[in-house]
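Heads up, the thing below is written out as structure tokens.
Missing here is one protein chain; the remaining ones are kept as they sit in the complex.
Think of it as A and B in the order they're written, each chain with its own count starting at 1.
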Amino acid sequence: MTTLKIENPVIEVEDLRFFYGESRALHGIDLKFPEKRVTALIGPSGCGKSTLLRCFNRMNDLVDGSRVEGQVLLDGENIYDRNTDIIELRRKVGMVFQKSNPFPKSIYENVIYGLRIAGENDKALFDERVETSLKGAALWDEVKDRLNESALGLSGGQMQRLCIARAIAVNPKVILMDEPCSALDPKSTARVEELIGELRENFTIIIVTHNMQQAARVSDLTAFLFEGNLIEFGVTEQLFVKPQNKQTEDYITGRFG
Amino acid sequence: MNQAFRKKIKRNDRIARWVITVGGMAIIFSVIFILVLIAKVSLPLFLPPDAELHASTRMPRVENIRAVGMDEYLETGYVIDASGTIRFFNVKDGAPLDQELLSGAGGNRSLLAVETYGRLNHVLRWSDGSLTIDQVKFRPYFDAENDNRRSILHRVESLASFPVPATGPGVQTLARVGGEGRQVRIDLYSDNRLLVQLIEVSENFLGEEEVTEAEHQLAFDTAGDVSALVLSSDGTRLYAGTKQGELLRWDLSDSEEPTLLEKIQAFADRREITVLNLVYGDVSLAVGDSTGQVTTWFPVRDDSGVWKLTRIHDLSRHSAPVAAISPSPRDKSVISFSSEGLLVDHMTSERSLLSLGRKDRLQLYSMTTRGNAIMGLTDDGRLQSWKLEIPHPEVSLGTLFGKVWYEGYDEPVYAWQSSAATDDYEPKLSLTPLIFGTLKGTFYAMLLAVPLAIFGAIYTSQFARPRLRALIKPAVEVMAAIPTVIIGFLAALWLAPLIERSLGSLFLSLVLVPAALMISILAWQGARKIEPLRRLERGFEFLAVAPVVILAMAIAAGLGPGLEQTFFAGDLKQWLFTEMGTRYDPRNCIIIAFAMGFAVIPIVFTIAEDSLSNVPSSLKAASLALGASRWQTVWRVILPSASPGIFAGTMIGFGRAVGETMIVLMATGNTAIMDLSIFNGMRPLSANIAVEIPEAPVDGSLYRTLFLSAVILFVMTFIVNTVAEIVRQRLRAKYGRF
Partner (left out) sequence: MSKRPSKEMNKYWRVGEPMVWLSGAALTLTLLSAVTLLVVIVMNGLGVFWPSNIEQVKLTDGTAVYGQFVRSEETADGSGLRHQYKIANRDLYGLDFRWIDQTDIASTGHPRDLIVLERSEHGDFYGTLQQLFTVAGNSVAATFDNLQQQLSAAKHDLELLSELEKKLNDASYEMEQMRLTLLKFDYEGVPAGALERQELEQRKSELDARFADLIELQTRRVDDARKAKAVFADAGGRGKEVVLLDIVQAYTPNTMSTTDKVIFYGGKLVELVAGEPRESNTEGGLFPAIFGTVMLIFVMSLFSFPFGVIAAIYLREYAKEGPLVRIVRIAVNNLAGIPSIVYGIFGLGFFVYGIGHSIDALFFPERLPTPTFGTGGLLWASLTLALLTVPVVIVSTEEALGAIPREMREGSYALGATKFQTLYRVLLPMASPGIMTGLILAMARAAGEVAPLMITGVVKLAPALPIDGNFPFVHLDRKFMHLGFHIYDIGFQSPNVEAAKPMVFVTTLLLVLIVLLMSSVAIRLRNKMKKRYTFGTF
């Protein structure tokens, strides 16, 4: 189905099947995510794109009665291996959520949360990370004078960028983004999209979006999922201009979904 | 991240999970096990009694045994044989200890029969017709020298002796020695004559002893021969039963003049009365007859004011004629004996407790002074002893919940009266009046609280201005936090005297306040045309009403005394008593309604208000858009949607009222009466526990009964709360929020 050749993949998905209780949400997905690229997962609601994304940092473990079959390889190691350290995994694979979820703490504490729970105590390191991360998330200039104020005082877009800063503060390899702009106004969306463009230089980004324009704007590669199956995976431009599959074409031309 | 730290946090996480899981479950289950533990305390009330064969021995070379007995530690037993010798022995192995000749023995007299009463008092009838009374006494002794080991000392004390009367000995004899130097001997002759000999020793005013002796022939006329006799242990009352089923009763307290109090035909079928005895306390007469039935009787005053022996309790039935009856020296249990063995019954509860010695063919038996064991002699000469395990003979479902005819009462009643000055008192442990009291208090409190709380909640949630609402709600919640001891204290020491003084005003305000409200609503129709005034209709109505209510109450307070003066001859309470026959207790249900209502209102209010204000506003908007008025919207749309919540609130309020203790303890008279009148008090379960438990001996019947009443309270509130909680969770599921 897909002939795309991926050089040094960071995440390789092999025949991944996912079950909620008895019902199956993913039917054997095979995918490879290239390093330092933005890959978008698109598809109609309920197609399994968020579920797939949450398989990459094992967030689905929190759901009672869920079950995974198949493999997800991160740097060649199966993250569903019995010996996988979930904590280590989640530090390598950061995540940004649909709803921004800063903790009710100061901006500073939000950014270093990941470091603190890893047992860091070095104030200098904290300061440095806060600055780099906030700069990396293009938030530094806006908040540098009120780092000790509550994060809940920020605007919606700022909060989401703070969450991105929080994610990159622990230096992950991969950042998962689950519809990061769906709750934001157009102006904030533009800023976040711009930020994603900058982040690809250092991180591998996988983004779930239901907004095809956004996928077209920010991603290098796009995967189209439908009813738990991977329908098409390709370079974004090609997929949008010349879809190989009828369903993909129907979806991107707006005939359903 | 460094490896060691990762290990550490993982270990912490595991420990925390373990601690929280184990701790959490333990806490929750231990809290829930409260019921189990309380129930466990009350459970022994209903355990069946048990008798365990303690020992079965034989005393060699002893024949013609006339009486047996044993101490309450089941160690030392004794037998009295025909020669008048008392022989003590070890109960376990039958080893003889020592023996002595009783005071009446001697010459060529032999012992014919022994009758036992009270605490091992033996009335001995000798072959020459004389009688003596000897008491066997046991006393535990702790030997300080020998590791404080316990041994049982025994002693025989001679209490009295009665010579043969001049007319010769009767066929049946009785003797008692009363407490105040009173000795009575009764002889029954075969020609149905009764001879009473009385000796009274009294002190005259000089402090010298004076002995009065008297002898009387009792005349009576019965259809059948006298077949059974019993004399009360103080020797003042004599009962006789005849072969034709008649019962006679004499009063011997006046030594000059014994009087026949009554003669009744006890059994219509004229069955023979075979044996009589008095139940512990000497009030009830236990009657055994030829059909094997055991009944108890005591005098009850009939309509014309005459005391008449009345059949009260029917106890067990033997299949052979009853040969002997003896009371427990400890409680109101009755042991009856026939050729079939022993039956133990409790009189008050009519519980058949035990059946003993069915196969052993007993000849003689006796009970220890503590009522904890029975010793019997079988016809093949074995001395058999049983240890009795009857923890709560007086309690049965019947005595706890049913009507019981207690000694001294004119009819069966529901009564709670747990203790009295004397030991032989019959405890009255009926929970019915207490449950009744609980429900009565709750009923009146709810009657006041529910409408006020629900209508108040409707107003607050639907009509009041949001800013006022934000004040009212916390105010009512704070009201819920006022300690009930304060409410109770004010109710009892401030409200009760106030209402007692101004009962007329209270009733007047019940009329005047609604009337004033109606009038002001009518007046409002004119006033609302004025625009500034009309603003009141935007959620200030309750403030506008306040002066009206206060004014109406003030008028009622002013007119009340006058009203009482004019219509009720100056005193409403007196009028109630004479005209309506209701007594006015100063601490009554009116007070309870106000005080407990006050405690319940905030609970019902808060829950009802929550559920009312959580009805989605879209529903309200839809109704208003269709042209319904604000009240119609509330009545037709909001109220039905919120009704489960209102129901839940009412239930929880009910649960609270049921269990409330301090208010009822302080503001009711705490008398366990069953009367629905609003002018009386009551005694609810909760206050009863608070009053009685400090005095209740641990593990006694009262103690366990109080635990049982706690179980009842628990169950009542648990059911009510569970229903409320389930309803509430449904509502929550329906509207997403609580």
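Assume a contact is a pair of C-beta atoms (placed from the backbone, for glycine too) under 8 Å apart; a residue touches a chain by one contact, two chains touch by 3 or more.
All values reported here derive from a predicted model rather than from experimental measurement.
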Please pick, from B:Tyr141, B:Trp307 or B:Trp635, the residue that touches the omitted chain in the full complex.
B:Trp635
Which residue from A:Phe19, A:Tyr80 or A:Tyr113 sits in contact with the chain not drawn here?
A:Tyr113
Out of B:Ala113, B:Leu439 or B:Val549, which is the one that touches the chain we can't see?
B:Val549
Would you mind spotting which of A:Lys32, A:Arg166 or A:Arg191 touches the chain that isn't drawn?
A:Arg166
Cross-chain touch to the chain not pictured, restricted to B:Phe46, B:Phe401 or B:Phe718, is B:Phe718
Of B:Leu120, B:Ala240, B:Ala492 or B:Val615, the one touching the omitted chain in the full complex:
B:Ala492
Which parts of subunit B are in contact with the chain that was left out?
1, 9-10, 12-13, 16-17, 19-21, 23-25, 27-28, 31-32, 34, 37-38, 41, 451-456, 458-460, 463-464, 472, 474-490, 492-494, 517, 521, 524-525, 537, 541-546, 549-550, 561, 565, 594, 598, 601, 605, 629-632, 635, 652, 655-656, 658-662, 665-666, 686, 689-690, 693-694, 698, 706-707, 710, 713-714, 717-718, 720-722, 725-726, 729
Contact set of subunit A toward the excluded chain (per top definition):
57, 59, 62, 64, 87-91, 94-95, 97, 99, 101-105, 113-114, 116-118, 152, 156, 163, 166-167, 170, 183
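Assume only the chains that are shown with their structure count from here on.
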Just give me the whole-number Å value for how far the CA centre of subunit A lies from that of subunit B.
73
Sort out for me which residues of subunit B touch subunit A in the complex.
1-2, 5-6, 8-10
Which part of subunit A faces subunit B closely enough to touch in the complex?
85, 87-88, 91, 117-119
